[in-house]
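Only a single protein chain was left out; the remaining protein chains are all shown in position.
And then chain A:
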Amino acid sequence: MSHDVIILGAGPAGANAALAAAETGLKVALFDQQPEAGGQVWRAPLPGLALPASPEKAGGDALRARLAASSVDLRLGRTVWSVGAHFRLDALGPDGNETVEAPRLIAATGAHERVVPFPGWTLPGVIGLAAATVLLKSHGALPGQRVVVAGCGPLLAAVATGIVKMGGTVVAIVDLAGPGDWLRLLPALATQPRLLARGAGWALKLGGKRVPVHFRHGVRAALGADAVARVRLAPVDAQGAFTAGPEITLEADALTVGHGLVPGNELPRLFRTEQTFDRRRGGFVPVLDAFGRTSLDGLYACGDGAGLRGVLVAEAAGQLAGLACAHDAGALTAAAFAERTKAPAAAAAQARPFSDAMAGMMALRPAQVAAIPPETVVCRCEDVTRAEIEAAYDDGARDLNQMKQFTRCGMGPCQGRFCGDVAGEILAAKVGSREKVGTYTARPPLRPVPLADLMGSFDYGDIPIPRPAPL
């Protein structure tokens, strides 16, 4: 064994788990695909790029400084493509493939974006809302010059403000929710006054720029030949279904759109740990104890990849999982474990009303899925439409894996990450429940990697050929 614990994902959850475990003396390896720690929420600006100060940058810089000063073995810029039993991890890094082994593994792989499909969502120039935050926070780039910001949840205001600050034009904000939906959340939001103040600040800055806000509207279609040129909106009801009412067409060179996040829980799924469907938490999530232990000995999960709870809970859950590892490895006594977990457990509990409210705004709305036109592509990788998914049901497919085998939906290079949740919802409307439909089976490679990169400088001549048997 090369390490005591391997942690996958260096965002708020994984980095805090690494620090908590390393402080008890454990030998920790921390992997991430990005070149710097911080995850998506605390993403570092690219080297050489001076971006204005922000709370996210400050939070990320503090975390990166603590990691640099710790004993954590940082393995950044690595694409982890295989995790095997008890636990052997293979990752592709700048120097080729590398392998580590440890008896414990913490999955802190974060979330990815959910976009409920509409005609034209595959056009160049249409990107995710979380994607837009990466451009603004890390790449120092605008999604376009004239941008429509659409979808639901707190990222709408954050992205619109970021675009205005960087000198772009927000053509309109299009929110599935109405002002009343946000007002109802105020008591829960007020439990985090600092974040509520920031939200109000966003509203003020946007108000000054007179950005039109279309509440209770959704994107009906993105139009254009080779890239998005126009965005058509229509009113929706409280459930997210389109209603009769005047449509609005806006000229734009970019559309950022997102309908919440989906937990990236492929590691627990790969190890077939117990799962449960939790709509508010973003979909299928691993069943965990209070400290992040999954149903498999030695495997832990924390952060948004284990169910959407946001950054405040992720930090605390990371610390708890790191401490649980230390305790289970014998590096912390039961008494020390009980003492040290008190503060993070309290922090997680305190953050819960706020995170529940935000997660609720971003949960998948079934009526929105029901409104996807039949000829609209659901699986971007393999160009599989809603009608083809439903035809697979008519042909006898009763769960997500059968449907995948009938249609190739989910079989492409994103490995079902972008279609899985919506395709599951489409099938569940016929079959009866998401639990019956299940999830795509997780298999290695966890991410696609070029075979040439794994081969390195080996070629055919390096394959040892045994001597022929004597005749």
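Simple rule for what comes next: contacts are C-beta pairs under 8 Å (C-beta built on N, C-alpha and C of every residue); 3 or more make two chains touch, one makes a residue touch a chain; residues count from 1.
Going forward, contacts and distances are computed from a predicted model.
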Seminar exercise, completed: Complex minus one chain; that chain's UniProt name from "(2Fe-2S)-binding protein", "Ligase-associated DNA damage response DEXH box helicase", "Cytochrome P450" or "ABC transporter permease" is "(2Fe-2S)-binding protein"
For this session: Can you work out which residue in A:134, A:241, A:287 or A:442 touches the chain that's missing from view?
Result: A:134
Problem set entry | Residues in chain A touching the chain absent from view | 33-34, 40, 46-50, 112-113, 122-128, 130-132, 134-135, 139-141, 226-227, 377, 380-383, 412-414, 417-418, 447-448, 450, 452-453
